[in-house]
Structure formats: C-alpha cells, structure tokens
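The structure follows.
Of the protein chains in this complex, all but one are displayed in their positions.
Labels run A, B, C and D following the written order; every chain starts at residue 1.
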Amino acid sequence: MRHLIQRVGFLLVSIWAAVTINFVLPRLMPGNPAEVLLARYQGRLQPQALHALELQFGLSHKPLLTQYVGYLANLVHGQMGLSISYYPTPVTKVIETSLPWTLGLAGTSTIISVVVGTLLGIYSSWKRGSWLASALPTATTFLAAIPYFWVALLLLYVFGFVLGWFPLAHSYSLSLTPSWNWEFVSNVIYHSILPAVTIVLTSLGGWLVGMRNNMINTLGEDYVVFGEAKGLSKRRLMLVYAARNAILPNVTGFAMALGFVVSGALLTEIVFSYPGVGFQLLTAVENEDYPLMQGIFLIIAIAVLLANFAVELLYARLDPRARREGVSS
Amino acid sequence: MIATTSPDGPSIRRGSKISTITHSLGRFFSDPKARVGGVIFAVFILMAIFAPWLIRYNPQSTQFAPWQSPNANHWLGTTGTGQDVYSQIVWGSRATLAIGIGAGFVSTFIAIVIGMFGGFLGGWIDNILATFTNIVLVIPGLPLLIVITAYAKNAGSFTIALIIGLTGWAWGARVLRSQVMSIGGRDFVTAARLSGASSWRIVMVEILPNMMALVAANLIYGSLYAILAETGLEFLGLGNVSQITWGTMLYWADAGQALLNGAWWWFVPPGLAIALVGGSFGLLNFAVDQYTNPRLRGKH
Amino acid sequence: MANTQFISATNIVVRFPVNKQWTRTWIRPVNGVSFSLERGKVLSLVGESGSGKTTIGKTLVRILTPYSGDIRFQGENVTNIRGTRLIRYRDHVQMIFQDPFASLNPMRTVEQHLLFPVRRKTGQRGSLLMDHINHLLETVGLIPAVDIRKKYPYELSGGQRQRVAIARALATQPEFLVADEPVSMLDVSIRAGILELLKKLRDQQQLAFLYITHDLASARYIGDQIMVMYGGKVVEKASAKELVFHPVHPYTHLLLEATPGSAFKGPLPETQMAAPDLSEQRRGCVFAPRCPYVMGTCREEEPNLQEVSPQHWAACHLVNTGA
Amino acid sequence: ENSGVSAATNQPLVIVQSPEGTYSENFNPFSSGALNGTLGPIYQTLFYFNLIGTNSVPLLATSYAWSNNATTLTVNLRHGVQWSNGQPFTSSDVVYTFNLLHQDPALDANGIWKSLVAVQANGKYQVVFRFSKPSIGSQWWILGQTYILPKKIWSQIKNPATYTNANPVGTGPYLLHSFSPQEYTFTANPHYWGGEPKVHTLEFPAYTSNDSADLALASGNIDWAGIFIPNAKQVYESRNPANNHFWFPPVNIVMLYTNLKNPLLAQLPVREAISYAINREKLYKVGEYGYEPPASPTGLVLPNNQAWLAPNLPQKDLAFQYDPQKSIQILQQAGFKKNSQGIFVSPAGQPLSFTLNVVAGWTDWDTDCSLIAQELGKVGIQIHVNQEQFGAYYSAFTNGTYQLGISWTDPGPTPYYLYSALLSSNSSANWEGWNNTQTNNALQAYQSAETINQQKQDIYPLEKIMATDLPSIPLVEGATWYEYNTKNFTGWPTPQNPYVEPAPYYYPSMGIILTHLRPKG
Partner (left out) sequence: MINSQSVLEIDNLSVAYPSSQGDVLAVQDISLRLNKGEMVGLVGESGSGKSTLAFAIMRLLKNGAHVAGGQVRVNGMDIYQMDDEQLRRFRWKTIAMVFQSAMNALNPVLTIGEQIVDTITSHESVSHKEAFDRGQELLKMVRIDPLRMRSYPHELSGGMRQRVVIAIALALNPQVLIMDEPTTALDVVVQKTILDQIMELKERLGFSVLFISHDFSLVMEMVSRICVMYAGRLVEIADKNTLITRDHHHPYTQGLMRAVPRLTAEDIEILGIPGNPHDLRNLPAGCAYHPRCEFAKPICRVERPRTIVTPHHVVECHLFDENSEVEHG
C-alpha cells in the first residue's frame, strides 16, 4: 500500500511541478502576447490596438498568485484557455488538430528508428568482426551527430525540389479530402516519407549503439553460452536468449523517447511545413502564447509520465524478475 | 586488438602516475575508433585555438562579391552578403566548441553534484533530488531551451552554454545516481566508512574515481547534445545571430536561401563541420565504452 | 585480564524491508540472537547460506542498526550510537568482508587502502607511515611489501586480496574483529595460511573474533566455540569439539553429515530443500519444514535455546522435551 | 472554346500570404487571428484608400462628405448590395457595426471612439458620424479600416470578440468553401454587387517555414504570395521569366529611432553625425538585397507620396548624403573629442557609445544593424548591436528604455498618418519622445483640413521638421513583398498599374485585386 501511495505521490508531484513550471516559464519572458502580435502586423496595426488586444486576451495584471490559482482551477476542469496566436480558438482545439499528425509522424518514425536501430544493433553485435557490422555503428554515430534540420533541409531541397520526387510541404495533398481510403492514406504516407527519413536517420545511431553494447554484454552471459551449448538454433539463441534480455536496459530509453515524440520533431516539422505540435510550440513561444505553450508542455509532460508508466507495466511483462508478485510460493 | 580481461573494469598499470596516465591513454587510443575520433577532435580544437592565424579575411566583413563559388581566393566561396565562408567556418569553431564543451562541463558538474550526493546520502535529500531530477527529465529539452533562451535576451555563447548545461543534466544525474547507489552499496565503501572516512571523503576518494568512465561519457555526450542543441537554437534565430558560430552560419544560409541560390558551399560546410565534431565525440564516447567495458572490445 | 562480557549481544533482531509491487513486508534475517565473547577468544558462526551470519556481523560493527536488542562493548551500550560516538566505537572494532573482490576499491592501490586508516589511527606521516604500512603488509604475509604496495586489486590473486582486506581491518588495531568467511573463496593451498595468521593474531594480540563461515572444519579449527545458525536463529552453541562430536540439533547433524570427507557416510535424510521462512509472521521452529524428526509442536511453538549439557545449548523441542 | 474557358476558370488561385503555420478556423474580422481573406474578400469596408497611390475605391459606400468644421462625416451607401445569405445591406448594419465597437472597447483596435460621439442612420442608405472635435484623421479608420458586419447575425452573438465565425456571411466577392488546418478555400460569390469574380476558386495552403514556402513558390506552385525572398531575381524570377514576377513596392520608412531622453542623442549634432555616417546605399544593396532604396529625409514614402512633397525644399532635405568626414566635422564643431579608443567623447565626458536594438531573426534588419555599427565605428561612434526577441525589443520601445533602435513606421493613405504616429506628442508610437509645439500644431490643423490642398499645407512644415531636426533618422524605405505568377491569371497590380497595394497581406486591397484578376486563355 505504502508503495502505491509513494508512486502515485510521485506522479502527482511531477505533474504539479510540470504544471507549475509551465505556468512560471512563459511569464518570465519579457513582453506580452499583445505586443508580440503587433509584430505580426508590422506597421499595419495601430498602437492603440495594443490596449484592445490586451483586453481581448484578458491579460491580467492581477497578482501572480491569483493568476496561478485560477490557472490551476481551470486545469482541474480541463480548461486550458484560449490560444493567443490562434485567438480565439481554445488551446485544446489547436492541440487536437496538430497532435495526431505529430503522433503519426514522429511516433511512427521513432518506432521505426527503435526497431531498425535495435535490429541493426543485434546484427552488428552478432556478426561482430564482419566489415558491415563494424561500419554500421560508426556510420550511424556520424549520422546521429548531424543537426537534423540540416538533413531535413538537404533532403527537402534535393528530393523535394530538385528531383521533385517528394512533396515540398504538408501532410497530404490538399486537393484530397481526409478519409480512410487507400488514396488518402497512401498520400499521407507519401508526404511523411522525407520527414520520417530525417528522424529515422538521425536517431538510428543511438539505438543501434545502445543495443549493440547491451547485446555484447548479454552475449557474454552464462545463459547465452549455455544456450549455445544446448545446441539451440542460432535464431532462437539470438532473439530469445540474447536480444530479449539485451533489450531490457533500453526499455526506459524507449519510454523517454516515446514521451518526447511530441516535442522531438519540432525542427523537422517546421522545415517540412508539417502540421504538428512541434511547430505549434515554436509559434506559441514566438508569440508568447502562454496558454498554448502551457497546453503543449502539459501534453508532453503527461505523455512522458504515461509512457514511463506504460513501460513499467511493459517491463513487468518483459522481465519476469520485475514481477515481484509472481507465481512463486 | 588485445583483450585483457580484468574483473574490475578499467585497469591501470602500475608505475608512476605519469606513466600510468600515458599508458592508459595509449591503451585508449590503441582503439581505431578512439584514434579517428581523437584526430578529428584535435583538428577542430587546433582550428579553434589558432583561428586568428588561420582565417584569411575578417569573417564578418561583407566586402566581397556575394555568391561566389569556391575559388582560389575564397576556398569555400562567399555568402549571399559577401562574407568569406572559409573564414567563418574557422572562426565559428571557437564559439561552437566553447559552447559545446562548456555546456558539457556545466551539465556534468551538476549531474555529479545532484546525482552523486543524492545517491550516496540517500534519505529525504535523495528523495527530493531524485524527484527533482525526474521532473526536469519530464520537461522537454529543446522547447524548454527555446523558452529560456527567449528569456535570456541577446544570449551570447556563454549564456547559451550555461542554459544548455543547466537544462541538460538530468539524464546524467539519473545515471550517475544509480551508479553511485550501486557502488555505494559495495563492501569497499562500507569498509572505508568503518575505517572512519567522512561522507565527503568517501564520495570524492572512493566512489568518484570508479565512475570516471561514466563521467567522461557524460561529458562527451553532454557536449554533443549541447552542440546540437545550440545549433538548433541558433538555426531558429534564438541565439545571438550576429556572432559567428556554425549554428548562426546555418541560420544565415537558410535565411539567405543558400540552397535555392545554388550556394551549397554556404550551407553544406557548417553542417558537415558539426557532423564531424559530433561524430568525433560519438567515436570517443564509443571508445570510452569499450575502454571501460572489456566485453565491448573488438574481436580480432 | 580476560574480561567476560567484552562484547555481548542480547536478543538482536534485524529486519529488512521486502518491497512487493504494491506493498512492503519485512523479513527478519536475524531474529533474537544472543551471545557474548571474551577478549582473545574466537566464536565461530556457522550456518547455511542466508541464515543471517553476515547480517549479524554487520550489526555488531554497527554497519546495520538492530531493530531491537542490545549490543554492549566493554560495558558500553553501542546499540544505537551515532555520529562521533559511532566513529570512536569503530576505532575498536573492524570487519573483514566476505567478498575480497568487492571489498577493495578497484581504483586504489593497496597502499592507498591502508594509508587513511593507519594515518587516522597513528597520526604518522612520511617514512614512519610507510614503515608502518610495510610492517602491516608483512604481518599478513604479503611479501615483499614494497612491491605489493603499489599494486591495484586486479593485479592481486584472490588470496592476496583477502590478505589486503585483513591488513586493512588490522590497520586500526581493533580489539574485536568480525571475519566474514575470510577464506571462503580461497584454494586449499592458501586457505591454511590465512587461518594460521588469524590464529596468531588471536594469541598474540588478544584479539577477539567472530569467525563467520559455513565450513565446519575451519570453524572447528579456529573457534573456541561454535554457534550454529539457521534461518536467523541460533540453533546450537557449544565448544568447538563438543559440537562436532556431540551435535544435538538436527540441522547440525545435517551439516556434519554433508561436509565432504566427514566420517558420516550414506545418504542424507530426505528433507525438503526450501529456504527458511524469514517473514515476521512465521510460527514455530524455523527448521521444522526440513526437519526429518519434525513433531506437531515444532510447527506451533518456537523452541528456545536451552543448555542441554554443560556449556552446550540447543534450540530444539526434540532435545528439550527429551532431556 | 467554351471548355477551354471553363478549364481555366476551374484552375484555383493559390495564395500564400506568408508562412504562418497551420490554420485554426477563424473568420472573425475583429480577431487578430482572422484568417487571410476574411478582410476584403469576405468582409468589406466602406472605402479603400490606396497606400501606394493617391486613388481611393468606393466599396460599400459610394461617397462621403465632411462638414461642420470636420466634425460631421456623412456617408452614402451603395444600393443593391446583398449579404451572402441574401439579406439586403443597409445603414442599420453600418450603425450596428460601429456601435459594437463602442460597446466593446476590445474590438475597437483603431481607437475610433476616442473622438467619435455618435453614429446615426439617415434612411436606409446614409450614415452620419458625429465627432467631438475636428477629425479628418479618423477618415481612414472609419471608412477604410472598419469592416461592416450583418446586424441580423452578429447581434445574436454573445461575445463577438471570441466568436470564430465558421460560416462567415459578408458582402465581399468571395465565400468560404472549405476549411482544414492545412488549407481553406474560397469560391466566387455569384451575387457579388460588383459582378461574380472571374477567378472561381481561391486556395490558401498553410506553410510553416520559409524553406518549404520558398521552394513551393520557386517551383510555381503558388500564384500569389507575400513572402520575403532574398535575391528574388535569381531565385524566383529567373526560374521562369515569362510568368514569375515580383514587385516590392515601398509602403513605409525603416527608421533609426533615437531616444531623445538620452542626453547625447538629444543633441542634434549627434543625430546629424550619425545620419551622415550611415551608408544608406549599402543598407539598400547589402542589407536589403536591393529591395529598399534609401529613404527621403522628409520621411515621406516616395514616389507614393510625391504629390505631398513640399515644393521648395532644398536639395539637402531631398536626399541623404553619405559623408563620414562631415560627420566627424560636425562632432568636432560641437566640441566632441576622440578618446584613446578612437571614440568621440562629449565635452561633458560621455563617450558616444550606444546600443542599437533590433529583433533577432529579422535578418535584413540584423544585417543593416551590423552595417550601421561598422560604419559608425569608423567615424568614432561605438555601437553595440542588441538583438532581442520581439517582446523584449518592443517593450524597450514602448517603455522608452532603449538608446537606438531600428523599427518601422505606421503608414497611411496620406503622410499625416505616419507623422502623427511618429511625431505627435500623444502618440503611443512616438518612441523617440519628440515633443514640439510646431509639430503638434501642424497635426492639429490637419484634423480640420477638409480639402487636399489644405492638408498639404499642414503637412509641409512636418516634412521640414523631419529633415532638419531629425527627430529620428530615416534609413531606407520599407518594402512589402509581393510575388505573382502570370501563368494562369492576369490583371495583377504592377509598377505600371499600381491600382492598389499588392501584397496579399494588405487589407482590404486583396478583395479589390481579386475582382481584377481573370483566368488566362
């Protein structure tokens, strides 16, 4: 019981802290959203408009504490307020329209990256000594060190513009109406290829090297040698004995990565004009759109916490040792 | 390569301190990956140190004809505003490396303080520090950086390094903490305590040396992360774009539509330079891994 | 000179938390252990793996704090002391750890391991300090000391490590030493040397020992008395020879019979091999589930340690009722 | 032949105002987040006043007249206009709209009700505005910048400020057709009072970055854009000289604001020295990619405001000179001396060392500032360029906590608007803090000047003040970005035919351009 309380306690404290930081951070920024908005209308909006905008946005000059209490109360009721850069659209709506794209793009490519990286890691540890196996970690290490917006821009320029193989922007051809038919779905996939390749290319290395190291450690474990001695097939030995165990230390990393899917693709989304949350977050920051910023931060924080929680459960499935209350009697 | 297994991980030959160090360095660099990484890194460090002698023109000066492709006068061509790209690359290595390594040190230092003492002292201090670490971990890095950099107006390289360092320590702290907890539970620590050593002494003298490899990895990885984060921030225009770094070069190249203008020589070199430095960090980290974990060492 | 009650433990209980997924329970690896020891005497503590031997050793030198019970050292109650008093107490007691691979710091040389405790104890500096360390190393048979001093643990064999650990424990010139299986990891070829050394220390420096092992032969060899533990309980205690020749408790019997090269031949009695239940809710005798002679009361009632013959105690319903 | 026409008619016109990110449904003309196309194509103002020319275009009104010493404005409305739901447009809609601004100050972004007292309908097609004082200056705000709403619909809405207006009903030439966060489309309004527009469909795809938008523009995927492209000739025009065109007409002045509260900057010689030391040609060629020519010392945007130029100005007030030597001379005459670092020091001992604020990321200005810093450094004025996030940058201006800053000016259909914002002592955009009776009087006089000639007389002294007193230092003309593709459509505004301000983000001119465009073929 004590344990449960501790864990839930930690969860609540984390959420509270995340929420509070969300509240404080934007307010530390100089200026206010109404002023920022004027910039968007560079020279086209009268200075008087500032006051009108402040009124519109309900920017209060109330004491911070009062604002904070109000903010917490609203959150509890699931209200994140109205976005300022998309005024008067509610923050929830803004996130709602962009989140699926991010989850789709960054989520899928993270998963691809994890899967491919892990498989290549397994390969490069299993075939240690072959040139490909030794080249892979080095090559991907360099890939991982490239700024990913740079890769994105190059890909966009070469494959999108010069060669014209891929679209230059958006998540689907705008002439199509979103629906669950193959034409649309394939179009979405087509649009996501370049951004996804960017994410996969630049994040592959970490998984590969991590998995490779774990694998090599695991391959030295007695139970793997024992498995070999038992005359198991290579496949079973590699996947069920070595890889299955080697993957365990990476699981927490996967959780963090999945949690950060929401924010991770920020620059990629911007370069490819992909309508995801990352871009919204940048807009929010640039426009000092507190409510939107807070909303997105909250989503990310919750995503990370949830991913961690889910992984704890998953971990118990993967590693019987973590299942303390097992069959043992 | 030679595989000498020792049950205790990093092994240090006996002899004087100096020869111990040269020997372990020698062993470290006997790994080809470490060698390649070390050489690339050294080249860039030297470039940064000797930048004032290596540049050919004032990197800020806009005196040349814009959009020149690489030629004898301008080895890497000129930018859209008529600056010499080669000189910018050389000059930019200073700030970029300073920020990267500086931030690496800052985050490693914080990670050591928070992770090690939390892990060693345990109790409520640890609870608080660990919770704090986990919270910082939950907050997304790049967006947080964006917000803070926006706050720190006109951020110069020092500020950026500090900010990246201040926000990027959590993962390291977590790793160090768990390592400290595992080392702290070993008998040799208990033995040290039995012989009357203070907590401070135990952490600094008994535990820290055993974590050097981890600390080194943390430093290397932290620096790599810092360079990438810095470039990202500057690319978004959140740094001081009048300063010359590889990040701001990319920013200007992008703002000037270098690629559309066909000026690949403006856009490609800064990215490649980052990739090379980052890659060398990656290789060094790799080598540290192998150095500390005999199992990772190559087969013949 | 011999001071009865040099160190004594009364009714020591140690508990550890066991975290289940949602709950926490407690085990008692040491559950009501009492004994006392005189200066210059050795008490051998034997028992199966996990019976709480190390735990009791750590409790005596106050690495662990008992949940209940009393530890007295030269009449002073040291059960719950902290801070400077604890540090002072540790000037008198030391422990040799079970695992010589874990108890030396891989990043520090032999010399570095000894420098701090010696300096702390004696306040010596410079060459005086070095001489002291050389002497210490020679005492434990690490010759030539000058060579050994500069070595890192990984450069030493298991036996050498074990001796460095002993040297460190002796560095502060303790009066009471917990030696936790100091020879368990060693080959027959070096084992004898270390036991010899311990014996010498006992005789020459009036050192009192708690010698922990699960090897009866060495327990008998070095101990004045042997105490047998099972599942956190002392099940039998007697002088070394008495215990080996006239064991009373069924577990002691089992131990003796199982020791290779013992005179007892033939198969062991059929017993279960489950580990003892250390949980707080356990009732009855710890050994009951494995005891070939188990009776009804054994499962209900916990037997007390009783003197079955002079200076020979056992905790078993069989003996107690039978006697 | 028929089919050819309909094919071309079906070709959508693709408009990208500027890369702004994904859309959120909002067609509320009061909202700052209203999507491009709301103002002009859907909702209309009474009149349009051209910022780059002298003409005006009657929209929902056909004529207006000032009377009672410029305290009464009478507007005659167009007959036969229908809301897109079929309801007739009348004076009650106009009155309703203006009263709405009165009730909810949050909507009155232009501060019309500061001098407005009442708005009354006079029959179905006439509206009378009454002011508390002469208010010629309000003309543009009222006639040209207030979008008229259908009373029937908007009077049902509880909070007009937060209403997203997903089904806009307006009087303009276009109707909302579809919406998604990545694109929305308009179709021609068949019942538009000016006749159904020839271009049938408008598409507004969303772009989040300049990178993808520029590439799309360069590959001919966009027909009309307002995107800043460096080196546009090479990057855009040369890729398809027949169809890709751009025109970046000036619309305001990029100003070097000098905080007059600073005792050094308050001295005219210092400002003059700064002005002489700036090589505006270089700013034009290097910093602004040759798009923004040097400004006129009068602060007028030329040639747009050519007609407003005072006839008798001396040459030195007509064009800036780049003369670093003169700059040094002025300072020396004023008693400044160079110190050991080569920086001029005032007789009181203060060095001429200033920070120059600019927005980080506005790359042309960033370059301008580093050029200015280089140039001023050469004559002995030290400049630290201070690149700030917009919020910080902007508050420094509004709070007067800056020294030097580069920023825009607020244009209008007559120079009055620029001068009043820049120089009026009660203007909130008077960032330099200019307070001068002569200036205030001239601005005051303009408010009652009912004829153009009278207005010109009031403007002339302001030009002189600007040129000789340098309240702030004009640098270059501020351009607007306008790229257009003639492959499928013709009728675009061009330098030869500047019938309206052409950037797609200038409202309400967009609606006027759209009615001029026609499919090719």
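Just so we're on the same page, a contact is a pair of C-beta atoms (placed from the backbone, for glycine too) under 8 Å apart; a residue touches a chain by one contact, two chains touch by 3 or more.
In this text, all values refer to a predicted model and were calculated from it rather than measured experimentally.
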So which of C:Gly83, C:Gly126, C:Pro260 or C:Pro310 would be touching the chain we can't see? C:Pro260
Can you work out which residue in A:Leu72, A:Leu232 or A:Val251 touches the chain that's missing from view? A:Leu232
Footprint of the hidden chain on subunit C, which residues? 48-49, 157-160, 187-193, 195-196, 214-218, 220-221, 244-245, 254-263, 267-268, 273-275
Footprint of the hidden chain on subunit A, which residues? 220-234, 236, 240-241, 244-245, 248, 318-321, 326-328
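Keep in mind that, in the parts below, only the chains that are shown with their structure count from here on.
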Looking only at C-beta pairs in contact, point me to the busier pair out of A-D and B-D. A-D
Between subunit B and subunit D, tell me the centre distance in angstrom, where each centre is the average of that chain's C-alpha atoms. 46
Whole-Å separation of chain centres (CA-atom averages), subunit A against subunit C: 54
Could you pull out the residues of subunit A that touch at least 2 other chains? 29-30, 153, 157, 161, 286
Provide the residue numbers of subunit C that touch subunit B in the complex, in ascending order. 58, 61, 63, 87, 90-91, 94-95, 97-99, 101-109, 116-117, 120, 150-155, 165, 168, 171-172
In the complex formed with subunit C, which residues of subunit B make contact? 6-12, 14-15, 186-188, 190-197, 201, 205-206, 209-210, 212
Taking the touch rule as given, give the residues of subunit B at its contact with subunit D in the complex, in rising order. 60, 62, 67, 80-82, 150, 153-154, 236-242, 252, 254-257, 260-261
